[in-house]
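Input: a single structure, listed below in structure tokens.
Every protein chain of the complex appears in place save one, which is left out.
Up next is subunit A:
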Amino acid sequence: MLQDYLPLFVILVVGFAVALIAVLLGMLFGPRRPTPRKAAPYESGIVPYGPGRRRMSIRFYLVAVLFILFDVEVVFVIFWAAAARQLGWLGFLAMLVFLIVLEVAHVYAWKKGALEWD
């Protein structure tokens, strides 16, 4: 049974070795002439400005969490919808329970003002 995992192990070793060799070669033979511009953080060609660790509004996180919540809902519903006929009424009931639980969360978020930007 362990032999089945041998290819996986080989890939692991080769992967680590390639990465390690590339980094080591660069460290050993690469020229190093730093200038302030080279040492600056890379921001896709835009000149960097300001500190990197600004405070972000908590609203962004709320939006992100709510997005995940309803995104997952849609994913589940799609799979159920694709097989709705085969799953029958039992599947419909199960989906209904899922949606009701989710709707409680939705109402909760709404009423607590999580959906308002200001």
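The working rule: a contact is a pair of C-beta atoms (placed from the backbone, for glycine too) under 8 Å apart; a residue touches a chain by one contact, two chains touch by 3 or more; residues count from 1.
Just so it is clear, contacts and distances are computed from a predicted model.
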Among "Monosaccharide ABC transporter membrane protein, CUT2 family", "Heme lyase CcmF/NrfE family subunit", "NADH-quinone oxidoreductase subunit N" or "Cell division protein FtsL", UniProt-listed name of the chain not shown: "NADH-quinone oxidoreductase subunit N"
Candidates A:Ile11, A:Val65 or A:Val101 - the one touching the absent chain: A:Val101
Selected residue (touches chain absent from view) among A:Met27, A:Val47 or A:Leu90: A:Leu90
Residues in subunit A touching the chain absent from view: 1, 90, 101, 104, 107-108, 111-112
